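Below is one structure; the comments refer to it alone.
One protein chain omitted, others in place.
Chain nomenclature is as follows: A and B, assigned in order of appearance, with residue numbering initiated at 1 for each chain independently.
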Amino acid sequence: MTTQLPPGMHLETVDDKIMTLNVGPQHPGSGHMRLIIKVDGDYIVSCDPDPGYVHRGEEKMAEYRNYIQNIPHLERPVIHDSSNILYPYCLGVEELLGIEVPERAKYIRVIAAELNRCVYILYWLAIYGIFLGHSTMFMWPAGDRELFIDLLEAMSGARVTHAYLVPGGVRNDLPSNFEERCLRQVAYFEKRLKEYEDIFYQNPLLKARTEGSGILSRTDAIRLGTTGSVLRASGVDFDVRKKEPYDVYENLDFQTVVMKEGDSYARSRIPYLEMFESCRIIKDALKKMPKSGSVRTKLKPNPKGGNDEVYRRVESGRGAIGYYIVSNNRPEPYRVKISVGSFRNLICMPYLLKGEKLGNMPAVYWGLNYWPVEADR
Amino acid sequence: MSTIAPQFRLSRFIASLFDLIFWVLLIFSLVGLPIVFIILFYIKLPIINGQLMTPYLSMTWMADPSRTLPIVKNFIHTTIFRVMVFPGFGFAALLAAATIFVERKFLAKIQLRVGPLYCGKIEGILQLMGDGFKLMSKEIIIPAKADKPIFWMGPLLFVGAAGAFVSLIPVAPGWVVANPNVGLLAVFAVIGFFPIIAVLTAWAANSKWTFIGGLRALHQMVAFEIPLILSLLGVVILSGSLNLSQIVESQQHFWWITFVPIGAIVFFITIFAELERIPFDLPEAESEIVAGWLTEFSGMMYGLIQLGTYLKLYAFAGLFVVLFLGGWNGPMVWPPFPQDIITNGITIGPVTAKFPGLPLFDQQMLNGTLWFVIKTVGVILLILLPRGVFPRVRMDIALHTGWYKLIGLAFINIFIALGLLYAGVLGPGGLLQ
Partner (left out) sequence: MSSGTEKDEVKDTTEEHSANSDDTSRPDSMSKDEAIKFYETKGLDLSPDVPTKPKPIPEFEKSMADKISSKFGDAIHIDYIRSDRIRVTTKRENIVDVAKFIRDELRYDHAESVSGVDYPDSREIEVVYHLGSYTDEKLGRQIFALATRVPREDIPNPGSDTTRMPSLRDVFYSVEFHERECFEMFGVYFEGHPDMRRLLLPEDWADIPPFRKDFKIKGR
């Protein structure tokens, strides 16, 4: 009996040799998503990612709220990187409404974004460590993350969901002793980062396990449209902060970290090295920042975008985040599309896991810098 | 008026207590006492201080200290005491429990946290008890399609095998539960049981994760058992005995680790694989296969597996000490029992009490135990350390390590031992013996 199945549904053929594993959503190594993995012995023959367990319809919700009301809920997809996911939205709305941002606010935004990038990468690194069975690498970054959370708390008043960036600048000015405190903590953090190198990245067992596994070539990285650390680990020198500098990134002194190997080890190392660059950016921005001045251009109440559209992108901890905002003379955006790095890197998962050993699955999966909540939006 | 028992009356409560006492006394005197006497009739009673240990005397031991100690001493030398308390299960379980606590605090210090802190007021020393009670009070869930008898049997078999392993470890001269002449072969035989138990329970649980975990456990343990056995042959060749107590006695002057260090290193690495500890905790690799072959265990069944694992940890550390670190051998540091307590008794003011039967343990035994425990705890700490430092390896790397590198090293170790033996340096009739 053959029934015509509706599009989007399919029947599955079963093979005796092949075992289907549901990695997730209640698997300790999956996050809020499911990987349907078929294994033949220890080798993965196919992988079908099934995200959507935390789909919240942020894009739909944004169509019902005005430009200011959209701020807090749009940062929810990645609360650990909330400044970076709000950044392109603010840039886009500023372009739509034609708002100029004060110079000091631009620097503060960059500092907030870089602090938040460190917070995110540390969280990611912690989970990467525990996925590979390295419990110390879970505890250390999770503890050092507090440094930046405290700084962000001093800046914005909230520990995780800051909603600090707003169209037109930042919500409030820095506290009085912020600069000195920030420099002190960043200096301490740079010292700690070097210890991570000793215990984790130069660990022979880690290298044996991740080097040469899940190789993504440069051509494939471009063809699959990957972004962020995955792209840079494959030897493509692309960072939105360098290529399309927003706010004051062009004045600041930093480098793009690129590695050529394209394996799990390189993918795990790129975000780590980027934290050094983030520290450099923070220090440089604190030096170059105007010491006083306005931090927020006051918006008109309930502002309306023209009959226009805008696409702005920034570099987040997981790659480029692009906001496509369509407005139609209403206080609410007509359509907001968030193109996030996690979602764009998801396509690598079936590609990279095919033919890998099951033991490589956590390293490849988490090496993609994939944040399920962000990918689902 | 209590909300828990709204019908509570104090008078009825007291009455029920008396009721209870009455029935207990009645049943004990009518049923319990006759049973005790019937049992005692068939048991061969020991002779203490020239008197036969009659039930009457045994009932009065609490009143007369001069009878107490001989009875206790007599009990200490029974087999049941050895199995249950001292070199056997109780001692090992106590050390295992201490190990769990030390592991948690030790790992916490490495990871810049505090570990258990609140339970028990002082640095969370009662945390373990709390965890034990939690595990005991939890529901045991059996998967619907599991092979139930084998699934139930799994944890019991595991603890049983671990206990059998513990029983072979000599702690002090003469203090060992089982002392067969082929002690080391018995150890290999017991170790050989663990992969079978893992595969049985993994298959019986009828889950994909346990199945993969069980197969991993099987592959890994078999791959590491052969280097384990080979690495210990060097010691057997040099000491000329398979009896663990004799191996310890052969190390009175020098430890075997000084002559066969490669064997010690290989054995130390295989311990991790056999114990499924990081970096070889592949059968329980959390992020890959949930909890491996332990996935479906819950409540006290899981608790038993944990107990067995830590008993195994103690036994392996003890075996390492026995084979390579000289077992109970060590300088005499335990003070001798004061002679005038034995001859004159204790004088407090006008009262002089004499305790026949002292000392309970002789000096050699206490000193041996002390050294054994110190060495074992050191080895256990070394076994715990990599958990904070290493990530998990991959299955193919683990198997490659076991089948190629460790076996090669173990053979080199055997050649070194044979060379030392035939060069006449060591062994029976050697230069240093």
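We adopt the following convention: contacts are C-beta pairs under 8 Å (C-beta built on N, C-alpha and C of every residue); 3 or more make two chains touch, one makes a residue touch a chain.
Please read these numbers as outputs of a predicted model, since none were measured by experiment.
Colleague: Which shown chains does the hidden chain touch?
Modeller: Computed over the complete complex, the missing chain touches A.
Colleague: Using the document's definition of touch, tell me which of A:Leu193, A:Leu224 or A:Leu252 contacts the absent chain.
Modeller: A:Leu224
Colleague: Kindly note down the residues of chain A that lie in touch with the hidden chain.
Modeller: 6-10, 50-52, 55, 57, 59-61, 64, 66, 96-98, 222-227, 231, 236, 238, 243-244, 300-309, 311, 313, 320, 322, 324, 326, 328-331, 334-335, 337, 339, 343-344, 346-347, 376
Quick note on the criterion: only the chains that are shown with their structure count from here on.
Colleague: Using Cα averages as centroids, what's the distance between chain A and chain B in whole Å?
Modeller: 49
Colleague: In the complex formed with chain A, which residues of chain B make contact?
Modeller: Residue list for chain B touching chain A: 107, 110-113, 208, 212, 278-279, 281-282, 285-291, 387-397.
Colleague: Using the touch definition up top, name the residues of chain A that touch chain B in the complex.
Modeller: Spelled out, the residues of chain A in touch with chain B are 19, 21, 27-29, 42, 129-140, 143, 199-200, 203, 205-206, 208-209, 357-362.
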